[in-house]
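With one protein chain withheld, the remaining protein chains of the complex are depicted in position.
And now, subunit A:
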Amino acid sequence: MLHARCCLNQKGIILGLDLQNCSLKDPGPNFPQAHTAVIIDLQANPLKDELANAFHGFIQLQTLILPQDVNCPGGINAWNNVTFYINNQTCQGQRNLCNSTGDPEMCPENGSCAPDGPGLMQCICADGFHGYKCMRQGSFSLLVFFGILGSTTLSISILLWGTQRRKAKAS
């Protein structure tokens, strides 16, 4: 559904954003709120050409329309299709740069590369790993452990009390 310049889905998540002709010099501090957008229109704005870091987290973005003099964030390699029209530039099809750079040492131990937006990559935990610095793997079953320990302790204590201390004088 359309709401002002936003296109939202049923749950209220932004899918499209139309910011053309808004006299914007930069996308603004609240721009990351639209990180779920699939299509964004920024044409006819006096934007400066440093958009690379404004798109952190925009992993769903597939179509980005920019003024002619502004480059696609991440450069031409980050997009499948860059088309030039009369009054705008359209970047289409965000590429997952993790596959193309192919450096195996890209992330720290137990981390794996994941896209973070057009031309951006981040290291998150590899499959099965979690926690700080992805050091932890799997989950420890407290119930099983304490169950076994408790029952063993109980049985050994009863056994020993019966055979050893039962006849002990009060001390």
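Everything below uses one rule, namely that contacts are C-beta pairs under 8 Å (C-beta built on N, C-alpha and C of every residue); 3 or more make two chains touch, one makes a residue touch a chain; residues count from 1.
Please note the rule applied: contacts and distances are computed from a predicted model.
One subunit of the complex is not drawn; among "Chloride conductance regulatory protein ICln", "Sugar phosphate exchanger 3", "Transmembrane emp24 domain-containing protein 7" or "Anaphase-promoting complex subunit 8", its UniProt record names it "Sugar phosphate exchanger 3". Only one of the listed residues, A:Lys11, A:Lys25 or A:Lys167, touches the absent chain: A:Lys167. Only one of A:Asn9, A:Gln33 or A:Thr152 touches the chain withheld from this view, namely A:Thr152. Where subunit A meets the missing chain, the touching residues are 56, 105-108, 111, 113, 116, 120-125, 131-140, 145-146, 149-150, 152-153, 156-161, 163-165, 167-169, 171.
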